[in-house]
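Right, chain A next:
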Amino acid sequence: MEREILLETHEATKHFGGLAAVEKVNMKIYRGEILGLIGPNGAGKTTFVNIITGMLPITSGKVIFKGTDITGWPAYRIGRLGIARTFQIVKPFRGMTVRENVAVGAMFGHKGQTRSPREALEHVDEIIEFVGMSDLRDKHADQLTLPYLKRLELAKALAMDPELLFLDEVMAGLNTKEIEAAMELVRKINARGITILVIEHVMKAIVGVTERVFVLNFGQELAQGKPEEVLNNPAVIKAYLGEKFVQRFFRQQQAA
Partner candidate 1 sequence: MSDREKKKAPLQYSLFDGLFQGRQGVLLGLFTLFLIFLAIFPFLSFASGFWLNTLTLILLLAAMAIGWNFIGGYTGYAAFGNVAFFGFGAYGTGLSMTKLGLSFFPSLLIGALAAMLFAIVMGLPILRLKGHYFAIATVAIATAMGEIADSWTSFTGGAAGITLPFFDPIEWSGQFFYYMSLLLAVGGLLLTWFILNRKMGYSWIAIREDEDAANMMGINTTWAKVMAFALSALMAGLAGGIYAYWKTFVLAEEVFKIEYTLQMILAAVLGGTGTIFGPFIGAFIYYILITLLVFFLPVGQLHATILGTIIILVMVFTPKGLMDFISGRKKISINSLLENIRTYRV
Partner candidate 2 sequence: MSKRVLVLLVVLLVAAMALAACGGSQATPAPSGGEEQSTSGTTEEQASTEEACKVVFGAAVSLTGKYAKEGEYVKNGYELYVEEINKQDGIPVGDKKCMVELKIYDDESNADRSAQLVEKLITEDHVTFLLGPYGSGNTFATTAIAEKYKVPMVEANGAATKIFNRGFKYSFAVLSPAPNYLRGIIDMALDKDPNLKTVAIVIENGAFALEVAQGAKDYAEEKGLEVVYFDKYAKAAKDVSSLITAMKSKNPDIVLGAGHLQDTILVMKQSKDLGLSPKVFGFSVGPTSPEFRKALGKDADYVVGAAQWTPELKYKSDDIFGTPQHFTELYKAKYGEIPPYQAAESAAALIAYQKAIEAAGSLDKDKVRDALAALDYDSFYGKLKFNEQGMNVYKPMAVMQNYTDGGLYTVWPKEAAVKEFLYPFKPWDER
């Protein structure tokens, strides 16, 4: 059975001056899946998310979401249409409490039009509990530690009631235990019916939660497919770890 395509890019391209950060990327995201987006540093992963979500103007190509061409839309309209994201470098609203931070998502996001600020503030308790921050509900965002700031990012995005969620390195800087917890959270979010694109360097997490992986290198598609296959693809390993490592890796495998 053909799965429903939620988001699709056609030859999405982004140039900075003469530099091609993203070059003719065609990507399909199916409704309900968890897709992994990986690639070495500077491969253009975040730029790719930025042009989809309207944070950066696209140079050429098309972005289609739920059958609507959203190319060139301002970020806030895309957000209201049902795409949410977290930021690699966390972007909390420091002057607000946790609850207000999350409530902003609830009042401006996908279903925000119908909510008053008060309703939004009441609505978000559940989400705050979901990410495990109930005790910190009335703390100011500038008093939180990094793991909680990452969760706050997640809660803010969730409060927007998105259909598609981009998670940009939510696990970077977390310890093993925290990563486990975060993976569990991602699965739980997906279980709520939210399609997810995960950008991650933590391979364990990619293998653990994604069904499919898309690899970017120098702004171009390098490979896509099931996580295990893709990660054993020599081209991917080479791109990630360099020629020398590939040789060593295969030597080790042979030795084993």
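Following the convention adopted for this analysis, contacts are C-beta pairs under 8 Å (C-beta built on N, C-alpha and C of every residue); 3 or more make two chains touch, one makes a residue touch a chain; residues count from 1.
Candidate selection criterion: all candidates are chains of the complex that A comes from, given by their letters.
Quick caveat, the model's predicted, so the values are computed rather than measured.
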Options 1 or 2: the chain contacting chain A in this complex: 1
Query: Contact residues on chain A for candidate 1 in the complex?
result: 53-55, 74-76, 79-80, 84-85, 87, 91-97, 99-100, 103-105, 107-110, 112, 116-118, 121-122, 125, 134-135, 138, 140, 156-157, 160
